[in-house]
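All protein chains of the complex are present and in place, except for one that has been dropped.
Chain lettering (A and B) follows the sequence in which the chains are written, and residue indices restart at 1 in each chain.
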Amino acid sequence: MNTKNRRAHSKIRVLLAKGGLDGHDRGVKVIARALRDSGMEVIYTGLRQSVNTIVISAVQEDVDVVAVSVLSGAHMTLLPMIWKGLKKYGKGNVLLTGGGIIPLEDQKRLSKLGIGKMFGPGDSTAEIIDYILGMLN
Amino acid sequence: MKKHKKIFYIPKELRNLNYSKDLGNPGEFPFTRGIYPTMYAEKVWTMREFAGFGLAHDTNKRFHFLLKHGQTGLSVAFDLPTLMGYDSDDPKSIGEVGLGGVAIDSLQDMEELFRGIPLAKVSTSMTINAPAAIVFAMYLACAKKQRAKLNVLNGTIQNDILKEYIAQKEWIFPPKPSMRLVVDSVRFATQHVPKWNTISISGYHIREAGSTAVQELAFTLANGFTYVEETLKTGLNIDRFAQRFSFFFNAHQNFFEEIAKYRAARRIWARRLRYRYKARDPKSWRMRFHVQTAGCSLMAQQPENNITRTAYEALSAVLGGAQSLHTNGYDEPLCLPTNESAQIALRTQQILAHELGLTGTADPLGGSYYVEQLTSKMEAEAESYFKQIRKIGGVLPGIEENFFQKEIANASYAFQKEVEEKKRVIVGVNEYVTKEEMWKVPIFKIDAKREREQKSRLRRLKKKRNQAKVKRTLDQLKRKAETKENLMPFILEAVESYATLGEIVNSLKEVFGEYQEPPSAL
Partner (left out) sequence: MMSKTAFRTLVLGIKKRQINALGEAISALESSSSVKFKLLKSFQNVSYRGCSIGITGSAGSGKSTLIAALAKVIRRDKKTVAIVAVDPTSPKTGGAFLGDRVRMQQLVEDPGVFIRSMASRGARGGVAHATKDVAHLLLKAGYDFVLIETVGAGQLDDEVTKIADLTLLVLTPEAGDEMQFMKGGLKELADAFVINKADRPGAQTMESFLKRSEINAPIFKTVAEQKKGIDPLYQFILRKKLEVRNNK
C-alpha cells in the first residue's frame, strides 16, 4: 500500500463509512469526534452504506482516508470489494482502514491485499489518529 | 466512574422513606422490593440464553441442545437482513446471511426453526423489532400448523420500535406507521394470544449505545409510557394490555447502581400505571423484566476475564429481582458463542441459582442505607428527564429533534475519554495488559455456503407456492395499510400464502415509505 505520494493538503479528509447492515454507530461517532478534534475533516456517510456508495462517496469527496466500520462480521466480503472499487477509480493511494471485530487471520489476509490496519474494541482513538498521521506523512 | 462524595451511608438516608408507600413488601405496590412475594424462593428466574445463527436447521439443532441442557425458555436471534426486512437474496444481504442470527425469509423457515419443538409447550422470546408484526404472524402461523391453539401460546416479541430510532437503529418505516404496527400487534394479541408478551420495552440497547444508567432508566420508561398512551388512544382498556408489556434491561458493571436502577424502575412504573393511567388490576402495576449482561463491557483482550465480568453482572440482576436472564458468552466481543461458551454462560446462572444461597430471600439489599438512597436518587434523576421530554412534546418529537441520540452520544464520548485518560480502568485493556497474541480463542465462523443454500431454498419456495395467492394477499395488505384497520389478520394471510418477509415489507414500504436516517451533528 502506497499512501505516501498523497498530494499535500492543508487538511486531512476522512470518509467515515458504516458498512454492513448493523446500526451500531457508537464507535463511529466517538471516532468522528476524535478525528475532528485532531483537526481532520470527517465526512460521515450514515448507516448501511453499500460498497458502491462508499466508493463513489470517497471519490467525490477526494478523501485521503476511507475508514469503514463493519460490526456485522461481513468485513471479509465488504473490505476487499471496497478496495477493488477504489482502485478502479485510481484511488489506490488512499488509506483504507477501519474497525470491527477482525480476527488476526482476517487482518493478515486484508493486509496482503494492500488494505490498512483494522482497529478493534479497546483500541484508543489516539492510536487511530497516530496511525493515520503516520501513514499519510 | 462517579466519585461518590460519601464513603458510607447512615440511617438518616432512610428518613424520608415511608416503608409502605415507597417500598412495600415484595409483591406489594409499589413493588420496589420485587413483584412477587416469594420471588425466587418459589420459582427461580428463567434462564434464557439467546441463540440464533446460520439457517433455520442450524438454530433448531442449538435449540434442542439447550433444552436438553436445562434451559427453560427459547430465545431467538435473527440475522441482520431479517431484522431489516430483507430476504436472503436481496443485494443488501450480501455477506450478512446467517451471521449474528438465524435467517428467516418465510413461514417455511419458521417451520424448520421449530421442527420437533411443540410451541404450545415452550416459551419463546423473539428479538425482532421493525418487522416484528410479520415475524410474529409467522410464529402464529407455525403454531397453527402444529395444531396448537393461539390462546395457549407463551412468549415475547421485542417489538420495541422506539428504541430503534434512539439507539439500535434497525428501522424500516417512519415512526408513525411503525407505531401503528406495534399497536395493531398489541391489540391482536390481546384478543387472540392473551398470554403473549407483546412488547419488550428495552433499555439494553440504549445502554449498549453508550448511555448512562439513568438515561437507560428514563428513556426506556418514557418509551413505555408512549406505548401505553398510543394503545389507550385506540380505546383498549389498560388492564387488558398493560400486563403483557414487559421490559428488558442491561446489567452493566456499576454493581449497586444497577440494582438501584431495577428497583427504581419498578417503583416508577407501578406509580404511573396506577395513578396516571388509572390501571385497576394490580397485575398491571407490576413491571416484569428480562436482563442481559452488558455486551459492551466485555473485552476482546484476555477474553476469559469476561466470564468473571458476566458473573458479577448476573449477580446484580438477580439481586435486583429480574424475571429472566441472559448471560453473555465470554467470546461475545469476538464472534458468535461456541457451544462451549454458551454452556459456561448457562452454568454461570445455574451456579447463581443453586450454590450461593441467594434465592431464599427476596430483595436482600432492601433497607440498605446506600441502596435505598441510590434508588431514590435514580428515580429523581429519571423524573427530571421525564420533565425534559414532556417539554419537547414527547418521545416522538424528541426522536425528531435528536434529543435522545445527542444525550447518548455525549455520554458515550465521555466514557471513551475516561478510558483513554485512564480515569476508568478496564482490566486487560488499559491496565494489567499482557503482551500476548490476541484472538487465541477458537472463533466460531459461519460457513459462507450458508448464504448460497438459503438462496436456493428461497428459489425452490417461490416455485412451489401459489404465486397468484401470494399476489392477492399482498395487494390486499397494501389496500388495508391505507386504512386504519388492524393489519395483523392480513399480514397473517400473506404469511400463510408463503409470501416472503421481504415481499411483505416491500408492500408495506410502498404505502408507509422508508425512514431516512436523520443528519448527524456532533
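One rule holds in what follows: contacts are C-beta pairs under 8 Å (C-beta built on N, C-alpha and C of every residue); 3 or more make two chains touch, one makes a residue touch a chain.
Remember, it's a predicted structure, so these values are computed and weren't measured experimentally.
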{"item": "Missing chain: touched chains present in the view", "value": "A, B"}
{"item": "Contact residue for the chain not shown (choose from A:42, A:68 or A:82)", "value": "A:42"}
{"item": "Hidden partner interface residues of subunit B, rising order", "value": "174, 401, 513, 516-522"}
{"item": "Touching residues (missing chain, whole complex) on subunit A", "value": "7, 9-11, 13, 32-33, 35-46, 49, 52-53, 56-57, 59-62, 89-91"}
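To be clear about the criterion, only the chains that are shown with their structure count from here on.
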{"item": "Averaged-CA centre spacing for the pair subunit B and subunit A, given as whole angstrom", "value": "31"}
{"item": "Touching residues (chain side subunit B, partner subunit A) in the complex", "value": "80-81, 83-84, 86, 91-96, 99-100, 164, 168-171, 208-210, 296, 299-301, 333-335, 408-409, 412-413, 416, 419-420, 426, 429-430, 437-439, 443, 446, 517, 520, 522"}
{"item": "Interfacial residue positions of subunit A with respect to subunit B in the complex", "value": "20-26, 29-30, 32-33, 36, 44, 46-48, 50, 72-74, 76-78, 101, 103-105, 120-122, 124-126"}
